[in-house]
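Please see the structure below; I have some questions.
A single protein chain has been omitted from the complex, and every remaining protein chain is retained in its original position.
Naming follows writing order (A, B and C), and every chain is counted from residue 1.
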Amino acid sequence: MDDWLIAIIKVVGIWVWVLLIAVVMTWVERRGAGLIQDRPGPNRAGPWGLFQPLADGIKLFTKEEIIPTKAQKFLYIIGPALFSLPAFSAYAVVPFGDKIILGGKEIILQVSDVNIGFLYILAIGSMAVYGVILGGWGSTNKYSILGGLRSTAQMVSYEVPLGLALLAVVFVYGTFSLRDISLAQQGTFLGFLPNWGIFKQPLGFILFIVAAYAEANRVPFDLPEAESEIVSGYHTEYGSMRLGLYLFGEYVNLVTISGTIVALYFGSWHLPYIDLGAYLGPISWGIVSFCIFFLKVAFFLWLFVWVRWTLPRFRYDQVMGLGWRGLIPLALFNIFITALFIQLTV
Amino acid sequence: MAKPVVKKEYTLKERIYLWEILKGMKLTWGHFWYNFKACWRPGPHTIPTCWQYPEDRTREISPIFRGEHYLQRDDKGREVCIACGMCAKICPAKCITVKKGKRKEGEEDKYAAKTYPASFEIDLLRCIFCGFCEDTCPKNAIVLGREFELARFTKEECILDKRKLLLNYRKAKEEGKLKPPKKPVPVVPAPPKPEKAGGGETKKSKAPAAGKATKRPVVKVKNTEQAEGSENKKAAEKEK
Amino acid sequence: MNQNPTPQTGHGTGDYVTVNIGPSHPAMHGTLRVIALTDGESLIKAEPEIGYLHRGVEKLGESLSYHQFIPITDRLNYCSAIPNNVSYEMAVEKLMGLEVPEKAQLIRVIMMELARIADHQVCVGILGVDLGAFTPFFYLIIQREEIYEIFEWFNGARLTNTFGRIGGVDADLPDDFEDRWNELKPNVRKANEETEKLLTHNRIWMDRTIGVSAFSAEDALNWGFTGPCLRACGVKRDLRKDEPYCMYDKFDFEVPVGKNGDVFDRYIVRMIEMEQSIKIIDQAYKLYKEMPADAPLMARVPKVIKPPAGEVYSALESPNGELGFFVKSDGSANPYRIRIRPPCYMIYQAFPELVKGELIADLVACLSSLNVIAGELDR
Partner (left out) sequence: MDLKNRVEQCLGPENLVVAMAECQGDLSVEVPKRSILDVMRLLRDTPGLGFNFLSDVFGVDNLDLNKPKKRPKKKTEEGEGAEEAEETAEKESLPPRFEVIYLLLCLERNERLQVKVRVAEDDMEVDSLYSIWKASDWPEREAFDMYGIRFKGHPNLKRLLMWDDFPAYPLRKDYPLEGQGEERHLIYDD
């Protein structure tokens, strides 16, 4: 019974937490954009405009829901749901801290430690494309269809380098479980470098982060919703909370991706050169590890914002070219090098 | 109409994407950090390029700004306008209507001149704020003030009648926002002529005619040529 | 990546989709409309449709007096009202045979070059926005606001300046012009530098712009291109050099020339022109200061302008290219016929040729690089 309760608490807790981050991210995005662009950004609702997401939420929830007359109703309605559901469920295998010992019971800070966590993330992540393409198709709008088409091609293409980059990580750590990988990143190697994925897989890290940006439809890969070309892409016809689901889904995706990056390449909850777990009590270490993890996640979330307001956008064929002619050969090369290295050293 | 094919020659730094991207990110970070620090300054006007408009009104409006109109009074508080109708005539948008009234006896402390505007209406919905009325006014009576908040709720409010125009004047005076008198623009002096050319600025002076006189024959020649041309053409057509 | 599969060689099944871009669309600045026939992402045909902002300016001019038409010219190219005003004034002055005092000409030059900087800033900024780079737009537009500040202190309006009068200018430069300009100059340069840093050598930007909608010099001349778009094709033509007006022959500046006539070259040409404009303003202000303080600013002009009957065409180099006014007078106080030759009108008519065989994303890039202004296009 306890296990069930703990599981439910973990599920609900992390769901609320991720949603909260996503909501705050909408504020960070706009505020960050403002500051980068020499303007204040939203600063009216509440202190520093912090209630802006709340106001947006109220607006999105209370707006009239309009289904375009010629839209295909079922697809139109199911699209946003299909987009946001995988986004939320993908976080299930990403850890968010080390572990907490409560009443002699060890609770790992992860919803579920699946030993094929990678595959789960890849599988669930690629579900999101259905939400995009069905929404785009169901809207019966040419811009939406174009956006849907773009996203399909792009997301499907970038699954490949993403998977290949992950494969190299699996080679290094010999496991599919994100928790095991996280645990393995403690300490140093070669005497001075932290035992983090980024130092063991520098090329893999770059490949992964580029592919992840493309998966998340973020600048410079935001073609499916390139507003200067195809208005809003696949969600042109959406309004009210359906649009809200798309928008929040995107930010939840960002959280998941950032969490994955941190867990794989950035040492998860470990700090370099120091093992705080040895000095702190079990409960406080659990909380501290959680904080360390999410500080790192916050950095990557900010990176998403930062990059977005720095770079121009790719063109459709260039995205495809980069994916198939740039990233995939590099990823294969990376696998080859990794395998060779492991073969030679072990 | 084949389009030229452009060869792309990239240097290595450009080719690998990341170098320039990182440079750009450094730049945007610089802006972010600067503005982030500026955000903590007290007061509404934190980031130097942005005014938090309704609260922060410290931005200086040019004293010669062309905003909402007012009708001027002189030092004795009399209306200066003589209802000559020049402003209504010059207005490109035709937004001014003036009705002339004759000053009766005993109204000398109300109106400065013998005639005064019985009604003076400016349709703000039509006005394009070009400032020609102000330019052309012989008495400097109509002035485009510094007031720039022109939004109204009804169409009727957008029509400025004389009362509102004079109220605008009072408001501007109280706020010290009266327009400074315009500096006269120096005009090319008239070429020396036997006749006196002084004060010929407003009247149709002879001076420009000096310039024109040389040109006129050209034009005349042209006209005759044109006429001839058409005749020639007629002849040609007849032949055809 | 320029050689996209064209309909003749590629997947030309004839099953195309017509995408109606505009008149209300995020990338259409103003009310432009492009009817694009697409095969997936690639364009088969793009036909521009104009007239959504047609206000009958030419007809309107026939019922207004010569002076009254000046504010109307503000509304042509609303990004750079001052060159429009000056171009029209120059046409009428030519018709009347007026000699504009030198000081007034210098003020015109200073203001026109400021307007050119502002216009190019908008164009480059919008080009960035349309290609997804939002930030340079803000860096540039902030400086444009400062330029507008100078306009405001000069004659009281920011956007629709109604600059100058027939025969000269209506106001002297404000006393604090020099301070403002000295303060503004480094900022403009800095904004330009930052834009260059963010865009020029960025591979994403280069991929998006180099080779996109390239145009040969012969085609450009055949289609009547002028201004930065023509210079980007490699033709060194600038009315300021070739047919000097307003004392432009006294200034030392360079005319930047591109090579391929693609979006990248147009962007670079505009960036360099901003730098050259700064140089011109400096020289013009130096000359201006050498003039006596009470030097005339207006030629002797009668109050009611009645030019002799005749017809003249006068053009100047507006930020977009050759902006010409044809004024025909019948000797009365109203112009008989005013014809405006807007630069982007001639450029935009080649739009189907420019984007032939490109992608939808390139259509947007091409459109913003041409700096098509609907007000000027439709008149």
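Brief remarks follow.
As a convention for this text, a contact is a pair of C-beta atoms (placed from the backbone, for glycine too) under 8 Å apart; a residue touches a chain by one contact, two chains touch by 3 or more.
Computed from a prediction, not measured in an experiment: that's the story for all the values here.
Summary of contacts with the chain left out: across C:257, C:350 or C:370, the touching residue is C:350. Of the listed residues C:322, C:358 or C:376, the one in contact with the hidden chain in the full complex is C:322. Hidden from this view is one chain, which touches subunit C at 50-51, 54, 56, 58-60, 62-63, 94-95, 97, 219, 221-224, 235, 237, 242-243, 310-313, 315, 322, 324, 326, 328, 330, 336-337, 339, 341, 345-346, 348-350, 378-379.
As a working rule, only the chains that are shown with their structure count from here on.
Among the chain pairings, B-C comes first (most C-beta pairs in contact).
In this view the innermost chain, defined by its CA centroid being closest to the centroid of all protein CA atoms, is C.
With each centre defined as the average position of its C-alpha atoms, the distance from subunit A to subunit B rounds to 54 Å.
Separating the CA-averaged centres of subunit B and subunit C is a span of 21 Å. Within subunit B, contacts with two or more other chains are made by residues 21, 24, 27-28, 31, 49. For subunit C, the set of residues that touch two or more other chains comprises 135, 139, 142, 198, 202, 204, 207.
Interface residues of subunit A, counted against subunit B in their complex, comprise 32, 34-40, 43, 48, 206, 306-307, 309-311.
Across the complex, subunit C meets subunit A through its residues 1, 4, 17, 19-20, 25-27, 40-41, 128-135, 138-139, 142, 198-199, 202, 204-205, 207-208, 359-364. Interface residues of subunit B facing subunit C in the complex, by the touch rule stated above, are 1, 3-6, 8, 10, 13-17, 20-21, 23-24, 27-28, 31, 49, 61-62, 64-66, 90-92, 128-132, 135, 144, 182-183, 185-190, 201-202, 204-205, 207-208, 211-212, 214-216, 219, 222-223.
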